[in-house]
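What follows is a structure written as structure tokens; I'll ask about it next.
A protein chain is absent from this complex, but the other protein chains hold their places.
Moving on to subunit A:
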């Protein structure tokens, strides 16, 4: 029998009992729909995380003392902080940098009149405004003199401004951070919540030197943020900085770094890694349901072979070859399974489109996964249809004809 004839025959047999066929492929439908939904939503989540982080600035490097994402204790607690000189050295000897912003921070109580607000204070230079994309709303940024001398001046984030000053204009007013008095020279444009849910506008920026001398009482730099020029590889810059800092901190070769340079790409990889693992786990669960679907098909095909024993006997007696009968049943189960796959894909894509709306991630159509799901369901048909088909093909014509 030609393949096309076999296909038509299979299609007719399947459509002859629509209810049974639907129940047979239900497992495959659910399995494929689950896989498609999971993978599509997972891809959407990954795309969202990636674009969110890129918005933060994918060309930023954060340099901190300690050994990065290794949890508390260990090298981090013993590692020395950086100094302004480290930042200057990076600026002078590493190529391809747009800005180098050394910062330190502290928590403090901001006080103006009777208003009182706990906030975080960042000691920085104007480079910090550049790398973090802060814009001055009112007033001005720091002058060189204020930075060098470590003057008591500050820039207020929008939240702090509202909490302390309400509708009053803060420019030129005197306020206190803890016991130290500061003059407000400018306010920052509102940024809103960060992608990780914290309020970015809850910030007071003062000159780095002011923070070192008058609040922390040292000359430490906690973090150096570096922004890399467009088109320059962050990997190259980051290894240049590592080499430089190892030398400056006197780390012998073979010893581990006591600082780390983290770029946003790493962060993206870490976060998308999490969603990828989640997607993989959920897909594995979905895959199991696909397997169960396959067993459902096998079950019904076995029943079908038994029910159609006389038909098989007739075909064999008329002159069908074993392999033709095998093909007939194999094609039938493959058509069933692929059909289930198609329905599953359609349902999965619809569910993913709705789900993407609900959880606020983009709908990412992945043709590769759709094709793979389709072929996989076909393969399930072959695998689980083979045994029943073999059983049909091996029937003895005379016994099959006599079967009641």
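Note that in this section a contact is a pair of C-beta atoms (placed from the backbone, for glycine too) under 8 Å apart; a residue touches a chain by one contact, two chains touch by 3 or more; residues count from 1.
Note that contacts and distances are computed from a predicted model.
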item	value
Name per UniProt, for the chain absent here [options: "ABC transporter, ATP-binding protein", "Glutathione-dependent formaldehyde dehydrogenase", "Cytochrome c oxidase subunit 2" or "Transport permease protein"]	"ABC transporter, ATP-binding protein"
Option from A:85, A:168, A:235 or A:322 whose C-beta touches the chain left out	A:322
Residues of subunit A in contact with the chain not shown	1-2, 5, 16, 310-311, 313-322, 324, 397-398, 401
